[in-house]
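Apart from one protein chain that is not included, each protein chain of the complex appears where it belongs.
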């Protein structure tokens, strides 16, 4: 306990010295977020300094072993670090890293020593940005129905197929990719997880334009892409186990989707845009719906908190499907209300249009497993119906 | 056309003479409703006169052939009669008659000449009250899974089994009953429709008390009940066709469930109980919900009207499942709102408690085919999903 | 037979459906959008509509029109919803014609109606001054001096304002510093001096305009419906507007649902059509029921426009409120049930979501009209 307190004081001290003031302010624009990778660059010198200091401390991945560039901290120390970072409102050094949040933990859990040494340090240093290759045009909700083939050529596989809904594939350097390595056995038993460089011959990336106008996802075509056998994660044909492990991680991240720092709450926006009458929002129907949203939002936030505590304390919890389902539905409701609050002013199609994030939110309950799939998971795995 | 006008004038005249003034006022209490049957009695002399006049005219069943005691009217004449009855707000002579609305039309459509002569006149004269024997404890939604056995003993069947959810079985004289006559063939192909007297040996009726405290339904136990072969409606083992015909009729009746004359509208009740502030109902959330209910209610009423017109004009329409589903859900919403309007005053458990019809309404979406079954019917038969 | 179409109305519906299904639809809409079409509709399509007599549908025969009913015109509005057909029909041939017909002088009618019917003159209605519909808030001022007026102020979200020849504008008449009378409507040529029109591209790839009036000179003869009579006239015009928008929203709902249903029967996952999943079936069945209800209220409200009575405002608001809610449900369910492909710009279903949102908002959204139903019902 004394140790932990010492650690807190040391950490506080260190952050005081190494976290620049400009890295303690809220992010205003997406462009300010450093995501790493070959094509990345720093937005400011402060950012570079902050990221490099954190890398050198290993605190980009606080609990990963030091030998791979991690911080080697205990769970308790990590919690202290989080608290101290949050206390000074420090920015995340590397944002939305699929390496750190997804494939990194999977490699640590399932990967060979060789893979760990090859990939983990580069993730931590922000040198390589990762993307995932899961969904295919004919296997969306039915992920295990995937058809991308990896044929065995002795020391390497040759991949052919098409992946869709790959987040930021056009900005990423490596892909972790589910492929079919056994074409005869059952749906779930012939799947493997492999890693490859997006610069490999035969990889073509095409961004997908969404109804919001943005292109956060891509299609990735694989045309005789050669992948060394040592880039297989875990055992051959056992990829579905790792996939499920990854999906649970993903759901939890997306369930968090409503959890964005905003300068305004919905009700403040509404008061500003619509005005009060006798202290009440003039549109009484909208007032009720905003209040109901606010209550549900608070309930959801508290539930994320509670579930995490329960997982930490009891190691139980199969609730990421629920958090994903509810969180994304809440986010859609939020944007519907935002549209209503702003009326005609929300309908313009400029770059800063309120309609664009509204349209983008429609995808929340589809990407990362549709709401329907989450409800299926709850029914089957938690409620044991079926 | 001239004829129709003549008919209208004659009808108006006749009604003027034969419909007593007290039969032109709204029914205040259930007890005032004459439903016919051996155990019935008239509430007043006016009622007796009115029912008997209508019987003698044949207008209890306006379009049924005169030979069975019907009015022998054309569709157009029936419409005129309806309009004239409605113009003077005449009460229905016989209320909620399963004979007139359900088994009568089925006998006309599927029954033998003998059955027509035996049963139709007594229905019309209100001598015999009918009830239906469909559901069983283990076949509710899955009606065709019924297990009541009718064994063939040459000139008669012997019935054994149990029926539930029989409306007013304790007040009825005869039952039309679905039974299994072939125990080996497929689920739908071994069912027959038979008629029997409730006073037959082996018939036991037990009223079912509902959560509202009322007992509109009964359980009926059949213990070696003898039924003459001539009481079979239609062909043997072809009863499922008639059952479907009857269910469609039933749905339409129940879909109409919200369509009750009430002295107050919901909004008037609310204004009276809650009061206005600046011309608006003080509880703004409730105000919005009442308005939304009112809009949906009007839409549903109009849809019943439209669908009926379409059926008359084009003979199409497979919409009774929708009307039943939506009408019963609306009625449940109505009672929820009524409870909210009256607050604590709705929670008492006296005989005139507002909570009793609220609880009763919960059964609307279960009896006569659950909402889920109606949605299945819409999906399969109208939308062709599956 | 109030709730059935008569022969004339059925004919209009069938021909609108036939014409628009071949000549309009998502691909034309996409082309207009991708070409950044500044008028917001296809000239070729409009010429054909004129040939079919659509701008003349609501114009009385005495003024060179067809003198058909709102029910008939409503069939076109509905099909325009199903086939995403943008054109000046709504702004000019429904709102413009109705405004002039309801309250114009003999001279105004003779001057304007034949040209609108011929598709040569475009009107637009300039009402709102705030982001959320509020026709009673009028800050535009018509300063009176003698028998002349000088109009100043700003109007927002004027549908097709940028292509119109004349605007119908609500303003308050002021005399020196003092306001006199209440709201009054004026017919204002867009070519007048002092008018600045800014086109605003919208999420549905159509246009609305922000219009600034600065000392625009008007004569007495440009008053529509009499001094101080603006609120009454406007109220009737807005009932017409909202009922036709309800018809359009119904068309959007029907078509989104039709496409979704087709997709449910085509798309395979887990080795079966996704339409075989009961959870989706029940949602589809519920949605279908809601759309059936919309059909009834829209027809009733249109019918009521043809025989205005005390219920007309309530029916118009009921129709708008109900179709707003159902169109939102139908278009959202459409995107969700299409899954990944429903999120993409490449696929057409998103267009319905976008257009529905604009049509919902125009002249009052679901909450606005639900509130109005309460008010009209005395609670």
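A, B and C are the chain letters, set down in written order, and residue numbers restart from 1 in every chain.
By our rule, contacts are C-beta pairs under 8 Å (C-beta built on N, C-alpha and C of every residue); 3 or more make two chains touch, one makes a residue touch a chain.
Keep in mind it's a predicted model, so treat the numbers as computed, not measured.
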{"item": "Residue touching the undisplayed chain, where the options are B:68, B:165, B:297 or B:326", "value": "B:165"}
{"item": "Candidates B:25, B:44 or B:138 - the one touching the absent chain", "value": "B:138"}
{"item": "Among A:27, A:144 or A:378, residue touching the chain not depicted", "value": "A:378"}
{"item": "Residues of subunit B (touch criterion as defined above) contacting the omitted chain", "value": "135, 138-142, 145, 164-165, 208-211, 213, 273-274, 283-286, 332, 336, 339-340, 342-350, 353, 355, 359, 362-363, 365-367, 370-372, 375"}
{"item": "Absent chain, residues of subunit C that touch it", "value": "277-279, 281-282"}
{"item": "Where the unshown chain meets subunit A, residue by residue", "value": "267-268, 270-271, 276, 279-281, 287-288, 290-292, 294-296, 298-300, 302-303, 305-306, 309-310, 313, 319, 322, 325-326, 372, 374-376, 378-379, 382-386"}
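In this text, only the chains that are shown with their structure count from here on.
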{"item": "Centroid-based (C-alpha) most distant chain relative to subunit A", "value": "B"}
{"item": "Chain occupying the most central position, where position means C-alpha average", "value": "C"}
{"item": "Distance from the mean Cα position of subunit C to that of subunit B, given in whole angstrom", "value": "43"}
{"item": "Rounded Å distance, subunit A centre to subunit B centre (Cα mean)", "value": "57"}
{"item": "Subunit A-subunit C separation of Cα centroids, rounded to whole Å", "value": "42"}
{"item": "Shared-contact residues (touching 2 or more other chains) in subunit C", "value": "280, 367, 370-371"}
{"item": "Residues of subunit B engaged with two or more neighbouring chains", "value": "287-288"}
